[in-house]
Each structure stands twice: as C-alpha cells, then as structure tokens.
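Every protein chain except one is present and positioned as in the full complex.
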Amino acid sequence: MLQITDLVKQYPNGFRALHGVSVTVDEPQVVAVIGSSGAGKSTLIRCINRLVEPTTGAIVLEGTDITKLNRAQLRQARRRMGMIFQEYNLVERLTVMENVLSGRLGYVGFWRAFRRNYPADDVASAFELLERVGLGGRHDTRADALSGGQRQRVGIARALMQKPDLLLVDEPTASLDPKTSRQIMRLICALAHERGTPALVNIHDVALAQSTADRVIGLREGNLVFDGKPTDLTPAVLTDIYGEEDWSATIRKDDDDEDEEAVAARDNGHALDAEAYAG
Amino acid sequence: MSYPTTWRPPSLISTPMYRYGLWAAVIAYLFWSMGALEIDWHRISQGIPRAGNMIVRMFPPDFSRSELLWRGVIESIQMAFAASFVGMVLAIPLGLCGARNLAPAPVYYVARGIIVLSRTFHEVIIAIFFVKIVGFGPLAGLLTLIVASVSFIAKMIAEDIENMNMGQVEAVRATGASFPKLLIYAVQPQILPRYLGVCIYRLDANLRHSTVVGIVGAGGIGMTLSATFKRYDYDFSLAILITIIALVFIGEIFSNWVRGKLR
Partner (left out) sequence: MTLAEHAARYPEVWRKFSPRQTLIRYAWFVGVVFVAVWSIQNLDITWEYFLDAHIQAGDLIVRMVPPDWDHFSDILDPLLETIHIATLGTAVTFAIALPVAFLSARNTTPNTVLWAIGRFILVASRSINTVVWALIFVAIFGPGAIAGIWAIAARSIGFMGKLIAEAIEEIDHGTVEAIEATGASRLKVLLIGVLPQVLPVITGTTVYRWDINIRESTVLGFVGAGGIGIQLYSSINQFQWDEVAVMLLAVFGVVVISEFVSAAVRQRIT
C-alpha cells in the first residue's frame, strides 16, 4: 500500500530533518509515529503528500511514486490521501457542511465549488459522515462556533470525504484536553479500521499511542529507531527514542480506566464515542 | 438509512423575497444611475484612440525643464513639512479638548464640531477658500494642509485619550497631582508613541495632498501639473507624475522606517 524508501529531507537552511527513513505499510493498520519535537515526525507525514518537498527517496502509494509527479499529477494523488491537522485547519467562516464537502474539491469543477453545488452522492455521504463523527444536525453551524473537539471531528469528516487510500494524521490531539484527545484518537482508529484505510498518526502522547495504535514507529533526529507492536515499547526502547527518563509511569500496563470512561461517555450521551471505542 | 442528497448553504438573508429584492434593487440602481449620468457614449468611444494619442505624446517624459519641476517639488515638500509641524503642535490642544474623558461637555462638543467640520470638506474646497482669502500661492496651500493636519491628528489624539487606561490616570490623580501634571504623567506617556506615528503618517499624507491643492492655485507642483494639462504638454505632465510617484514612494519608505523605529 505505502512504501517509503530512503526518504531524506534537507531544509533550505541546511537542517536535515530526515536521514533516509524507510517504512512500509502493507495492511490497513493504524501506525503511530512517536518521537520528541524536532525528530522529523511532521516532516515525514508532510513529505508523503508533498506539503513539504522531499529531497531524495521514494514514496510509493498504490504503485505510484509520489515524488516523481508533476503538479497536476500530484493533485490527483493528493485526492487519495486524507489529512487531519493539529490545529484542525478548517475554514472558520464557512459552515460545517462546506468544510466537509471541501474534501471533494479535487473532484468537482470550479463553478460547482463556487455555487456550493456538489453531486448528490457527495452530499449524502457528507451527511452520513457527520452523523458518524457525532455531529449530526450541526451541518449549518459555522466552524468557528464549534469547540476544539467538534472542529477536529469536522476535520476527520473532511479527510474521509476524500475516500482516501491513506490517512495522514498530524498531531490530532495536541490542542485538545486529555479526555477529548482519547475520544478523537479512538474515533480516528475506529474509522480507519471500518474503512480499511491505513493511517499514519503523529502523536506525542505515548500512552495514548500504545492503547490505540496497531503499530508504533519511533523517530529520533530523523532516523527510524523503532518499528514494532505497541506492546514492545519497553523503557529501553523509549530511552532510545526520547533519551534518558523514568518511563515507569508512562507505559500503560493495562487499559484499566477505559471501562469507566466508556460509561462516562454513554452517560453524557456520547454513544458514538463508546461505539468508536468498541470498534 | 438514507441521507439527504441536496444541501444549500444558509443564506445571509433568509427570506428569498428580500434576497432577490436586493439583487433587483442593485440592478435597478445601476440602470438608474447610468441613465442619470447622461453618458455620451460617442464621446467615450473616441476616448480609447485619444488615450492612445495621449500616451504617445507622453513619451518620452520631458525632464528638460528640470528647474521648473524642482521648484514645484521643493515647494510641495516645504508645504508638507511646515503644515505637518504646525499641525502637530496645534492638534495637541484641540485633541485634548476633544477627548470626552478629559474635557468638560461644552468644550468637548465645540472641539469635536471643529474636527468634524474641517474633516467633512475636501482639501480642494478648503484650498479654494484660502485662495479667496489670502490670494494665490503657497500660503493658501499651507493653510489648507494645516487645517487638514490639525483635524486629522487631533481626531487621533482624542480617540487615543478616550481609549487609554483610566486606571493610570486615577492613580496619578490619587497622588494629588494637578491637571497639567496629570497630562504629563498619566496621559502623555500613554499616547506619545502613537501620536508621533500619526504625525509621521500625516507628513506622508501631506506630501500626497500637497500635489493637489495647486490645482486651484494654492501653490506646489500641482499648479505646474495642472498648467501642463491645459497646454497639452503631456510629456512634461508625465515627467511630473513620475516625480510625484517617486517622491511619494520615498516618503512612504521614510515614514514606515520612522514608525518602525518608534515601535
């Protein structure tokens, strides 16, 4: 599905963010990318859809090498990659629905986009997705009237509107409170599994990565230093990724508090989050 | 479960009648105003070749009468400098009087009245009056620019004072300071940086306006420019226009530089 080979990124100021990273994702799984700030997590994700231009290396998605594409071909390729951002990056002054439908911009013509006249199938699946992410009925709300967690749900719906072959998720929870973070992270994982879409998720919260992802890769100063199952994250591995620190409190031995949280979510009427958690 | 297949963004005006009514009103206005203007389309159709002819006659720009050009430019610059200086001095008392939180009500209304009155009329109208009163020449232009500068700077000062932090004023007043001391200690430090910035901006604006008061005979490069148009001396006109653009551009860079330093 996705094959990254020897990816190098050197910024114009000479800083080398990635020193030849190779990653292969060949099944629909959620891959958490961990590492300290500046380790190259964001650069890695952004190189895949070339929001950041890679210096050398190959990125092959479903048989196409993305690094070799021209602007028009890149736009075609980007339509197949949904991206979710830390700061949600919604168009604040537009409605929720317009933001979700903007996921189809790669497919509709300029004039239809101008008239907000999207195909019937797109509109129906936008409504469906909004319901799925827990925002049913909020389609006419302006994005700047939503809370952080709700905005991120819109961001998720926008990315899934593209019916992507790959989800690129850049620090989805870094701007959210701990509880919302978990709900959002579980929602992303549930949707990725439901749709059989592989997802690359940058994440700071090691415990959350461990409890939700199918696979974890660790970056340190632009090098891949870990690639394995969440259960393989030992204090030694974390020291390798982040440097010396007492890790005993960080590593989760058991998902003991989850039942309690699921109950709380149901009590609040967030049946969907419980569902997301179940899936 | 099936979902709706159509969606329209909520409109700014929810009633369709009003929405279409607004469009109809806009179109009706366009027809009405165009009709009312008695536009002579024949004359306009001649405009394009005329413009071409004018451009041909503008090139190359004629810088040969440089003495005349420089005299006008320097006069404009001097008018701008002098008017900005007098303006920044006179604006202080007027601005203080125009601040609702410092001045007593009658003083406030008189000061605001003066500011509104002199800001309503275009510089050119004011210039005409000064030409009638003190005759043709730079004095009329200077007085015009002074009036414009005073009202502009005074308005800014008054608004700044109204928006300033009253807590600081109360704190100084609580020490038993008199009104002038209050101005020096609580008001001046709060508004000085923006005041200087506004003055510099006004210098820049005066430079631009000094080129236009000449058109009604109030001195500066505008007088020369207006004469070239009357004599169809378009190559000299272009030389003057280029000089004005360059002058304003330099003035803007200078003004941005100083305001950057003040920050």
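Structural remarks
Going in written order, the chains are labelled A and B, and every chain counts its residues from 1.
Throughout what follows, contacts are C-beta pairs under 8 Å (C-beta built on N, C-alpha and C of every residue); 3 or more make two chains touch, one makes a residue touch a chain.
Fair warning: this is a prediction, and the values are worked out from it, not measured in the lab.
From the set B:Ala158, B:Ala186 or B:Ile244, the residue in touch with the chain omitted from the display is B:Ile244, counting the whole complex. Only one residue from B:Tyr3, B:Phe63, B:Tyr108 or B:Phe121 touches the chain missing from this view: B:Phe121. Note that of B:Ala25, B:Ile44 or B:Met166, the residue touching the chain absent from this view is B:Ile44. Touch with the hidden chain on the side of chain A covers residues 49, 51, 75-83, 85, 87, 89-94, 98, 102-106, 110, 113-114, 155, 158, 162, 168. Contact residues of chain B toward the unshown chain are 29-30, 33-34, 36-40, 43-44, 46-47, 50-51, 54, 74-75, 77-79, 81-82, 84-86, 116-117, 120-122, 124-125, 128-129, 132-135, 137-139, 142, 208-209, 211-212, 215-216, 219, 222, 225-226, 229, 234, 241, 244-245, 247-249.
In the analysis below, only the chains that are shown with their structure count from here on.
Listing the residues of chain B that touch chain A in their complex gives 1-10. Of all residues in chain A, only 94-95, 97-98, 101, 116, 118, 120-121, 123-128, 131, 139-140 touch chain B in the complex they form.
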